[in-house]
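Incomplete set of chains, arranged as in the complex.
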Amino acid sequence: MVRVMRSDLAEHVAHLRLVDHHVHGAFTVDLDRAEFETHLNEGSPGPVPDWMTQFDSQLGFAIRRFGAPVLDLPAHAPADEYLARRTELGGRAVTERFLRAAGVSEWLVDTGYAADSILDVDGMAAASDGRAHPVVRLESLAEELAAEGVAGQDYADEFGARLEHATRDAVGVKSILAYRAGFDIDLSPPAPHAVADASRRWVDGIEHAPGGPRLVDPVLMRHGLHAAVQLGLPIQIHTGFGDRDLDLHRANPIHLLDFLRTPDVARVPIVLLHCYPYHREAGYLAQAFENVHFDVGLAINHVGVRSTQVVAESLELAPFAKQLYSSDAWGPPELHHLGAVLWRRAMTSVVGRWVEDGDWAADDALRVVDMIGRANALRVYGLG
Amino acid sequence: MVRVMRSDLAEHVAHLRLVDHHVHGAFTVDLDRAEFETHLNEGSPGPVPDWMTQFDSQLGFAIRRFGAPVLDLPAHAPADEYLARRTELGGRAVTERFLRAAGVSEWLVDTGYAADSILDVDGMAAASDGRAHPVVRLESLAEELAAEGVAGQDYADEFGARLEHATRDAVGVKSILAYRAGFDIDLSPPAPHAVADASRRWVDGIEHAPGGPRLVDPVLMRHGLHAAVQLGLPIQIHTGFGDRDLDLHRANPIHLLDFLRTPDVARVPIVLLHCYPYHREAGYLAQAFENVHFDVGLAINHVGVRSTQVVAESLELAPFAKQLYSSDAWGPPELHHLGAVLWRRAMTSVVGRWVEDGDWAADDALRVVDMIGRANALRVYGLG
């Protein structure tokens, strides 16, 4: 009887069409083992030292467990066999297999990072046979302006105009303030003259910046964030772990408290991304502020089998209407697939156990799974 | 055989008369759905947005699971049926049912917050058919003085006299420093002239304070805390999560380290309340300082079925003599009941598993349950 409930839930979760509300493009190119391994490590730019393999990690084990069958290999196929099969099928075919196997109907695609080497929004839709919607990265927009020399009094107007234009087809914006400044700074709207001055200083210094302008000025980041607040679209904010450029403790979303207390900010949906290992703090914010949502994307993939526990920890303080699913995949399409697999597996296991124990009603469980996997994102981003 | 041990433990835990060492009064009024939902969210003042219901949370599910049978409804009754039955029975009857079903023999009642709308200490005793003891909130006492215009040289003497008087029948005092200043400030005893000056500044500004005086001056909060230290009664300190006025990271009890290292402070029992999500830090403090105790109240209710995990995490570094049970319930009597239910459920599950696995002896398990649920509080507060 109880087992019947668990298998009903498993069946339901397995067939739920997810919204992956924060993701990047997938590679379509072939990857050799060294390249592939580098992309299995979020924290380090690589290369992986020769005395170890990045396959010996929760993520590596999870790809061999859940990715191998998508390529017609047995679960846990050795890394070399796995990569040989990948090459045999070719990058494009591999990508289509993984994206379609993910069971995702909508991809919300942040195109702001290393967009040359990965599928764009339309490419994601085509390769996955799903729908894809752009999310505009605020810092990339600012860097575009700086590259064109827009500065001084013109900066704020032009930023506003570009943002308005760029978001006509977008469903939200994203900020990577966590990487460039951290959250433990003044996050109030800067004065117009401060923005003008900061943009002038930035543009004046650009000729010395190899690789193009890179926004690190807190004044301009604050300006971008508050310009987005005025726009009213959902704002995704990277929080928690990422690569080692980031001061992890300064990316704890709890440092956003003063920002979130700002009346203007309270009027737009804020979505805290990733959050690990500060997902309990994120859950607190999602309870305390009506407009705050969060996910545990990225972490789900990187902790592999332990995603069950991380998902369980995310189901504490926050109301269920405030939680979303994302993979935060970038590059290897295994990641786009794995996020969905691990999330389904975790929800089935965690929530299924509560139903078995009589703590949750079975129909509540189905409803919460639908909310977090799909309905909340449709509501927040005004989709469907 | 093993199953016998588990059911013995369950039986024992179910019948243990708890001491709820930190609680507030219960409502006796009827509540409509909007009011009820607002009280299910600790972090936000409400109202709950119309695109969601606060019943869709761990706390909401837990009330439907464990509260509904107390009102003669099936477990998991829908929210509307639940509230209709509540109205049918009437607020007073509902409150008596829940308070009596909690199996609590002693309530230690903080009367310092919104005391008009809830049962007072005697009311709690009567409605629950148990005993109730007051806990004096230090900041409320200071606000009383300020409202009467007591300031300058008189402030410290008068505060001391009032504290002495107010605690004649009290079993302890409580501080909400976490809400008003955070712990990452100088917490040493202030100089007498600084107290006199601060109280004068406060009283001089009161006419401009709508809603009466509100203590936020760190000097006067430090003064109150050290006046309580001199008194020698147990001091409860709110730490960890609460409503969004509070800077959660600055309410991490680890910031109390310097305060706890003060020789005078080492002589009085300090009880860290709630602590989530910093209960591991609290456990460390309870190991490191002979006089430090802690609980995971409030969190137990708000994380619902996940309280098993939070209770398990609280059973790590701290000696078992340093842990206490509380609900931190305020308002809906469901919360006074649920804290007890979830704590019993968590201890039975967590400790029962350890007994089954042979990691703990069965009689040790019974003993630890009695300590945390009852005996430690009786010792700390000098009861019975």
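The chains carry the letters A and B, assigned in the order they are written, with residues numbered from 1 in each.
Going forward, a contact is a pair of C-beta atoms (placed from the backbone, for glycine too) under 8 Å apart; a residue touches a chain by one contact, two chains touch by 3 or more.
Fair warning: this is a prediction, and the values are worked out from it, not measured in the lab.
Trainee: Total copies in the full assembly, please; the file places 2 of them.
Mentor: Identical chains making up the full complex: 3 copies.
Convention: only the chains that are shown with their structure count from here on.
Trainee: Can you check how far apart chain A and chain B are, centre to centre, with Cα atoms defining each centre and the answer in Å?
Mentor: 37
Trainee: Report the residues of chain A in contact with chain B in the complex, numbered from low to high.
Mentor: Residues 252, 254-255, 257, 260-261, 280-281, 284-285, 287-290, 312-313, 315-322, 354, 357-361, 364, 367-368, 371, 379.
Trainee: Tell me, which parts of chain B touch chain A in their complex?
Mentor: 41-44, 48-49, 51-54, 56-58, 61-62, 64-65, 75-76, 241, 243-244, 247-249, 276-277, 302-306, 309-310
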